[in-house]
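Every protein chain of the complex appears in place save one, which is left out.
Every chain is named by a letter (A and B) in the order it is written, and numbering of its residues begins at 1.
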Amino acid sequence: MASDAITVPVGQTEARPWVDELHQWLTTVDHKRLGILYIVSSLLFLAVGGVEALIIRIQLMHSHNNFVSPEVFNRMFTMHGTTMIFFVAMPVLFGFANYLVPLMIGARDMAFPRLNAFSFWLSFLGGLLLYFSCVGGSGLYGAGSAPDVGWWSYAPLGARAFSPGHSSDYWTLALLVSGFGSIGTAINIIATILCLRCPGMKISRMPLLVWMNLVMAGMVLLAITPLSAAQIMLLIDRYLGGHFFDTQAGGSAVLWMHFFWIFGHPEVYVLIIPCFAFMSEIIPVFSRKPIFGYPVMVAATVCIAFVSMSVWAHHMFTIGMNSYANSFFTLTTMAVGVPTGIKIFNWIGTMWGGRIQFKTAMLFSIAFLFQFLIAGLTGIMMAASPFDWQLSLSYFVVAHFHYVIVGGILFALFGAFYYWYPKMTGRMLSERLGKWHFWLFLIGFHLTFDVMHLPGILGMPRRIYTYEPGRGWDALNFIITIGAFIQALAILVFLANLVISYFKGARAGNDPWDAWTLEWSISSPPPAYNFATVPTVASRRPLWDLKHPEDPDSRYE
Amino acid sequence: MAGLIIAESAIFTIFVVAYLFYLGKSSTGPTPQAVLETPIFYTICLLSSSLTIHLAAKSLERDYRRLFLGLWLLTIALGGLFLFGTAMEWHRLIYERGLTISTNLFGTTYYSLVGLHAFHVTAGLIMLSLVAIFGFIGRVGVSQSGRVAVLSMYWHFVDAVWVVVFTVVYVLGR
Partner (left out) sequence: MSMLNMKSSTLRLLAQGILLLFWSAMAVWASEPKGPSPHGTNIFAPASTPAKSIADLSVFVLVITGIIFVVVFALLIYSVVRFRARAMDAGREPAQVYGSTQIELAWTIIPILIVVVLFLATARVIHAIEDAPEPAGAVEVTAIGHQYWWEFRYPQLGIVTANELHIPLSDPSHPTPTFLQLLSADTDHSFWVPELAGKTDLIPNHPNRMWMDPQRTGVFLGQCAQYCGTQHAKMLLRVSVDGPEEFASWVHGQQKPAVEDAGAVAGRRVFESNACINCHTVGGTPADGRFGPDLTHLMSRATIAAGAAENTPTNLRLWIQNPSAIKPGSLMPAMKLSDADLDAVVSYMETLN
């Protein structure tokens, strides 16, 4: 199976004119190319969202700063949050899912290739629509203005009365459009996993990455749609005179909050579960052991998916729910920490007794474990609703969720990049640049987000364009800003690594990491058809069985 | 299609929740009890169209193309009749009873929920009509019965949603 390829007739390997190449990319339905399109587009939006973050941090560097006006600042944090969640995190994870899922189950493509392409372009269009607001927003202060209602657009701030002009509409439409793209991709992932597994790959033999993307896709169907519904209601309010969230007519601002967070909370699990997937593939390979407790990992993930649908109002502890509701959501939120925490133990259990190799991908994974632990624990703190009555809406929360999203999700993503880049491009990423990237980013990350918990404890609310001196927040904010710039530098190193290694990186063979899942059995990059002959598997680690015929996994499962 | 149905169910659920939440909370304007008339006939039309589409799909599996086409057209007609009924009701509500989407909370939630459903019926009818056209030019045979089955699953879903909407709006809501 090692070099299973159909020979390509001479003539088709000549370089094509660039217009042709571009056309191929724009009209592709190949899951691998769409995966790369998702990933590249998300990196573009990452750069934009990162600049927005730096603008925020410069403004907050000291009290009463004047780097940007309050209006611009408010647009910055709205755009930063919206961009990062919807146009960076979701697409990059869909991109990896698109690329890897068919390869890992021995399929030749996703179940619905054209739906795949359609979903990607919808997603991308959504991003463009959001940024078009800067030009076409006809907002309050000029020709165009980005939305400035926060990435939740709480009612009634999002209503016509408080957000005249069209900037809010671009926000609404961008998310509605890309939401439909997400639903399309989710349907595709589920159909692919349920119907296209190769012979021998029972559901209980799928790699954990496949399992977790299945769970994630199921959650997308149930989580994104409440937001879509709420967006439609908001549009009805803004354009057809509806009163869904019109408090003057008896409508409820709290109803928007419920609908938004019924989406919002499962959404963050949609984002983290694929990252659990990356960790569950990378950590075993670099520890040279199988994942510890595969069945429990699956069960815990499914458990998280269900329980996470019942915790949403922990984002609403301060809105004045009664003590029974607050207690209920406290309980469910603490409960969802159990299956999540268990996974950390399983990953450590995987490393335990292993022979750990500190490649860059593994460094990011170990940092993930450390940071996800802390993020989970600060989450437990806020699950205790009275504690949350102080911490909510402050920089403590901002620190917590960036700890999860940057310290958890982004670190896991970096790990995934270093691990699968060789497969996607046929070249190894530079380990030297990788280590620079890692250490710079680690230092910058901790400088910013460790310290950021403190202004929250000291009473600094979020979404403020400036703050009063004498509250003890100045020095802390300054340090946070320094950390942000260090992270920016690290990202530049990473982007440089991606580009330089594409041209100068060492050639990767089929299987540079001596790994065990099906994608490593074919060439790097894989041929368009993936597998010349559809493989048959007998265990969870088909390549281990091939490399160790004296001690195959199939004996133990 | 199962995936799409799950996702769409979630969207409808949110609109139903909003409808139920706002029952009785309108501060002014017409109330459900005052203006709603139960559309029994049109409901029967829509629900029977589920039967006809089921029979149509079954006929296609057995390659009874004429029967399939006839039942298929009947389905479209019944669906169209349902939409016509909705249009009549809305006309009455707007022009005779003064209930619009912006009148009050009831107006907003009623038109949104029933409208969302009607939108899905319309989309379904467009798809069904496309298949009918293909049927007329002889392109629909046994080998397409799988796809026709998937489309009829969508149609059954639309009918099931109507059962829920009907119960919530015309039975519980009054």
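We take it that contacts are C-beta pairs under 8 Å (C-beta built on N, C-alpha and C of every residue); 3 or more make two chains touch, one makes a residue touch a chain.
Here the structure is a predicted model, which is why all the values come from computation and not from measurement.
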item	value
In the full complex, displayed partners of the excluded chain	A
Chain not shown: contacting residue from A:231, A:287 or A:308	A:287
Option touching the unshown chain, where A:74, A:119, A:228 or A:477 are the choices	A:74
Residue among A:174, A:254 or A:440 that touches the chain left out of view	A:254
Residue numbers in subunit A that touch the chain omitted from display	69-71, 74, 148, 150, 154-157, 162, 247-248, 250-254, 287-290, 292-296, 318-320, 322-323, 326-327, 330-331, 334-335, 337-338, 341-342, 344-346, 348-349, 351-358, 363, 366, 369-370, 373-374, 377-378, 380-381, 383-394, 435, 442-443, 446, 450-451, 454, 457-468, 470-472, 548, 551, 553, 556
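Note that only the chains that are shown with their structure count from here on.
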item	value
Centre-to-centre distance between subunit B and subunit A (centres being mean Cα positions), rounded to whole Å	37
Contact set on subunit A toward subunit B in their complex	183, 186-187, 190-191, 217-218, 221-222, 224-226, 228-230, 232-233, 236-237, 240-244, 249-252, 255, 259, 262
Footprint of subunit A on subunit B - complex, ascending	3-4, 6-8, 10-11, 14-15, 18, 21-22, 25-27, 100-102, 104-105, 107-109, 112, 116
